[in-house]
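A single protein chain has been omitted; all remaining protein chains appear in their positions.
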Amino acid sequence: MRKLRWIVVCTALVLALIGSAAVFAAPVKVTFWHAMGGDIGRNMEAMIDDYNASQSEVYVESVFRGAYPEVLNSTIASAMAGTAPTVVQIYEVGSLAAIDSGVFVPIDQFIGPDEVDWDDYVDAVMNYYRVGDTQWSMPFNSSSAILYINADMFRKAGLDPDNPPKTFSEIIEASRKIVESGVAPYGITWPLHTWFVEQWMAEQGAPLVNNDNGRSARPTTINTDTPEMRRIFEWWKELYDEGLWINPGVEDWDQANAYFMGQQVAMEITSTSDVTFLTNAGREAGFEVICAEMPVPDDVPRHGVVPGGASIWLIGNKPREEQEAAVKFLKWMSSPEQQVRWHKSTGYFPIRKSAIEMLEAEGWFKENPNFRVALDQVLETLPNVGTQGAFIGRFQEVRNILEEAFQMVMGGSTVEAALAEAKTQVERSFADYNSLF
Amino acid sequence: MAVDVTGRVNPTRARRKKALGTALVYTVLFLLLVIIAAPVVFAVIKSTQTSQQVLQYPPMLTFGKSALANFKAALIDYGLGKNMLNSGLIAVIGSSGKIVTALLGALAFVYFEFPGKMLWFYFVLLTLMLPMPVIIVPLYNVMAKLRWVNTYYALTVPYLASATGVFLFQQHFMSIPQSIVDAARMDGVGPVGFLVKILVPMSTNVIGAMVVIQFIYLWNEYLWPLIVISEPAKQVVQVGLKILSGGGAQGVQNWGVVMAGALIVAVPPLVILLVLHEYFMAGVGLSEEK
Partner (left out) sequence: MQAKFPGKLLPYIFLLPTIIICGLFIYYPAAMTFRTSMYQSLFFGARQRFVGIQNFTRLLTSPNYLRSMGITLWFVFLVVAIGLSLSLLIAVLLNRKLHAAKALRVALVWPYALSPAVAGTIWLFLFNPHSGLVNYLLDLLFSNKPDWFSHPTLALTMLIVTSIWNNFGYNLVFFLAGLQNISDSFMEAAEVDGASFWRQLFHVTIPLLSPTIFFLLVININYAFFDTVGMVDVMTKGGPANATNMLIYQLYKDGFQNFNSGLAAAQSLILFVFVVGLTLLQFRTTGRMVHYGS
């Protein structure tokens, strides 16, 4: 009887050991919040599924949490409530808020000196995401704004789609021809979004805000009273006043695409992340889409663009084991192979030099010249304080203020008055923000 | 007697004018119904068209053949179907919970004497002066402390008290004849039994009106879910419609799908209103006309 009891106890112990071993071997769960909806989101989920299937140490659970600003807000709120995920995709302009929130931990604390070859990352991307000597986040999806052309409409209007407009005045001329020839009711569209203004500032090598574009210290004022900014607004106003640009609405990407697909315009400026989508959609609707670089102000040398998109951030207050698992996942996501796949399925440009080499080796860009444009634009970018991109805590507010400024211009206000008003408001917002540090 | 426009009465002319007036009234009425319905009819037509047909100018005003594709896209691809379930759950739990707490509250106020009764009555009544927007920022912080952000607790529990409900039931209970209460007490019925067996059956009108009003109110809530729910899969249907109509997801604005979405979101409250309209009319004070 006694023997039997011992046997039972021993069996139980063995079972418990096996059980706990199984627990130890179970993958570490990592939660990942992202902002990729629609087709792009499905592509991302597919990548994550493949990652989960490819190894057994880490299991990534991904959750689509809405548009970029909402993802940033809900992360900060959830960190306060102790329900934050492990890693989060934060849009580029949320970087300073992310740092200042104290919710995140720099990713390079988890990466040994030789584990990641940071030199293999595209310079413009590193230029943006490296803050002083700290690598806060893992770059992942990078985009820039490019010009999409409806080649068939161009030909009908007597324009040459292979020689696309390159400057502000060429855009005006082309738009006039399109409208006058009756090919489309409007020449061009882009969302009423400050992102494009930021790009045109960078193209002129001009910082958006002071203190080295917010890189050496939190900014205290915005450069709306500069010739560079006025040039952008004056040109935009001219396009609007002449009825050449149609307003799709504030930050309304979909409506801008709808005007382009509905052939209400012959040109659209929007993100490279729509290359796949717009090229295919154009083919389905029976017209050819050709991509070209962002137009720039006349007589100003092209300085390049600020890489848009997002990077992936690590939450600070989490078990070390979970964070390490997350970093493994992030390294995989930004590996050259995955960047090639991501680029092909979306149009976001590859952020690894080796990924670009792989794509060139297989002749991808020869077959798909539209995918080349954004990349060239980024590779040609001159590193300087303007193209580095601004660091602003309440970036969304600044974007809204400038969007309001342009709407004031549409309502009849002068460019000077609207920009002066915007400057006052931005300075006040900056002063409030800075008073808390 | 006809209330005609000039107001002058002449017996022989009045009859002719009355006939004319009746025709006029029905014409005006018909036009009115058309004007009120026109936007939704337009939406129905557009919801059946392809993305190209929708954008045609002059507008194509006949039915297209993409109805199935559009409604399927709105329900499945854009996740409005999931949002519908979420909203349905919240509206059902919220409105029934509200009715229960309001019934209990009114029972206490009408059929009991207790210290501080008036104080507590005003405590409940004065919440009417504090609508959601007035408290929204700290309420969010309360949710964060309770770890209720992005959960359905946040969308139901704060709504469970209803000053309007307590007030409506209180008014109604006071109109119930005292003899009924006395009879019940003589039969030895306790307060809970009294509520369930006597008050509730006698309050079906008010309860029916509460169901309609609260269901529509909760189903149509916009600002609070927008703030407190951050995950699209958990979002309610109103915000789901905003995501569908205003981007967020990449793509091209397909108005056919957007119109389909708007119609889908409109159906449940309309059904509730149509089915329970008599309760609703009686409950908001529109009694049977004579």
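A few remarks follow.
When the chains are written out, they are named A and B in that same order, and each has its own residue count from 1.
Heads up, the rule we're going with is that a contact is a pair of C-beta atoms (placed from the backbone, for glycine too) under 8 Å apart; a residue touches a chain by one contact, two chains touch by 3 or more.
Fair warning: this is a prediction, and the values are worked out from it, not measured in the lab.
Across B:Val166, B:Ile207 or B:Ile229, the single residue that touches the chain missing here is B:Val166.
Across B:Ala19, B:Leu32, B:Leu85 or B:Val196, the single residue that touches the chain missing here is B:Leu32.
The chain not shown here is touched by just one of B:Leu20, B:Ile136, B:Val196 or B:Ala233, and that residue is B:Ile136. Seen across the whole complex, the unshown chain contacts chain B at 1-3, 5-9, 21-22, 25, 28-29, 32-33, 36, 38-40, 42-43, 46, 54-59, 100-102, 104-105, 107-115, 117, 120, 123-124, 127-142, 144, 157-158, 160-161, 163, 166, 173-174, 176, 178, 181-182, 185, 190-191, 194, 216, 219-220, 222-223, 226-227, 238, 241-242, 245-246, 255, 258-259, 261-262, 265-266, 269-270, 272-274, 277-278, 281, 284-286, 289-290. Summarising the interface, chain A meets the missing chain with residues 69, 73, 76-77, 80, 97, 100-102, 185, 247, 249-251, 262, 264, 393-394, 396-397, 400, 403-404, 407-408, 410-411, 413, 425, 429, 432-433, 435-437.
The rule is short, and it goes like this: only the chains that are shown with their structure count from here on.
Interface residues of chain A, counted against chain B in their complex, comprise 37-41, 63-67, 70-71, 73-74, 77-78, 80-83, 251-255, 257-258, 261-262, 273-274, 277, 281, 285. On the side of chain B, the complex with chain A involves touching residues 51-52, 55, 140, 143-145, 147, 149-150, 230-233, 243, 246-255.
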